[in-house]
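The other protein chains are all here in position, but one chain of the complex has been omitted.
By written order: A and B. Residues from 1 in each chain.
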């Protein structure tokens, strides 16, 4: 189940999309998402499709990998499509059955919402597929910087995410180890009622929690001894470079946004 | 308990891009009442092999026999559960598995999972705690109040309490100080000696322990069996061991080096300090 969800996985590579500044990718994605939901006109939906195809083509992520990850999403998309198909009662009637009546408006609405969702998922997963978690965090911190003026702890937030990223694999390993140790002591996670199975995880969660607390304490000492005193007066080892490609990407997305606004409100 | 691996192969994440074969062509027999030692580097396949031997993993190919049960790739989960009743496993840093509010309850967790009544499980738990040297006054305390060394003993008691026939030990002394190491190793040996039904499989980096306790040694290298035999047979082959980056016990290394330099008659296969010193003394006192 888990290996079929591709959002959040990173596929190493050196494609044009990989090399985009994470800030550019984040802003582009945001613009894309916002204006995708403004788009209704075939022209602007067409442009969105084009952008998605372009980005996908440039990213060089193996198609098979992508398709495998889409299986789960596909179910949701089909479900949404059907929902709109049956629930929208607009436009001329296409045909009638004793149970439901299908309107043209329903078909259009269903397709529209389905395509939007599909594009959304493609682009969102493209971001994580082509950006290392570290870059993503850096990008987010940098974009949140203006919020610091209004008292938002941007450094702390970003630092928290980065520590979480560092420790997720360690914790997973740890959890696996404890699960096995308890299984060796006869714990059974796969049989019995739901309640029983949930309860079976107590012997895993307690040690995991205790261990994490110990880890956190060790980590705090290690950080303190290496001079960590919060964001003030800190310099940065990694910096982000804004390149021509990033400007181009941003321009494309701005053009798309304008198309979306124009077709929706001015035509 | 008799155990056997027949043409065992094990592959992680079959069918994914991350597929990795950890073991191949493994054929092994472990006699009842044997003390087997597994040696090899990190990544040699040791930890996979021991997990196969207590039903935490199923072989991708071949079969594992444990007593009169056989585990193959299509064996049902329920049967693996039965295997774990007979084969106990002490993982590295076993204190990380403690969770219950009292020491006694934690130790009784295993036996109760394996179907003993609470009364019986607690009786077993008390016996095990006594064996590992935890005083009765502590039984109702939280395991998290203990020192690191005591926590490890409690965790070990938690495995012994299920009364396994075979005990698998995955570097059980990692991180302990020298005295603690020796005490724990002796404790396991004492447990082993009690009954002819009991066997041990020990995974260790310490050649001295391998030589001292093992009656069969298995050297793993890149997922295959590199060397196997009694300690004397294995440690005679210093060159083959060194080729995999492993070494002989320090007693053997000293005697071999002395033999090389002096060209004298020395039996180099001594594993205990006293034997080694006796060998040196007899060499020194012998006439040329």
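Criterion: a residue touches a chain if its C-beta (ideal position, glycine included) is under 8 Å from a C-beta of that chain, and two chains touch if they have at least 3 such contacts.
Criterion: contacts and distances are computed from a predicted model.
Colleague: Under which of the names "Energy-coupling factor transporter ATPase", "Cytochrome d ubiquinol oxidase subunit II", "Oligopeptide transport system permease protein OppC" or "Helicase" is the non-displayed chain listed in UniProt?
Modeller: Answer from the record: the omitted chain is "Energy-coupling factor transporter ATPase".
Colleague: With respect to the chain omitted from the figure, which of A:13, A:105 or A:133 is a touching residue?
Modeller: A:133
Colleague: Given the contact definition stated above, which residue among A:60, A:162, A:188 or A:254 touches the chain not shown here?
Modeller: Final answer for the missing-chain contact: A:162.
Colleague: Can you list where chain B touches the absent chain?
Modeller: 41-42, 147-149, 174-180, 182, 205-206, 245, 250-251, 253-254, 257-258, 261-262, 264, 273-274, 276-277, 280-281, 283-285
Colleague: Tell me which stretches of chain A touch the chain missing from the display.
Modeller: Looking at chain A, the ones touching the missing chain are residues 133-134, 162-163, 165-166, 169-170, 173, 214-215, 218-219, 221-229, 233-239.
Just so we're on the same page, only the chains that are shown with their structure count from here on.
Colleague: If you average the Cα atoms of chain A and of chain B to get two centres, how far apart are those centres in Å?
Modeller: Taking the mean C-alpha position of each chain, the two centres sit 45 Å apart.
Colleague: For chain B, which residues count as touching chain A in their complex?
Modeller: Spelled out, the residues of chain B in touch with chain A are 16, 51, 54, 56, 77-78, 81, 84-85, 88-89, 91, 94, 96-100, 109-110, 112-114, 144, 158-159, 162.
Colleague: State the interface residues of chain A toward chain B in the complex, per the touch definition above.
Modeller: 3, 174, 177-178, 180-188, 190-191, 202-204, 206-207, 210-211
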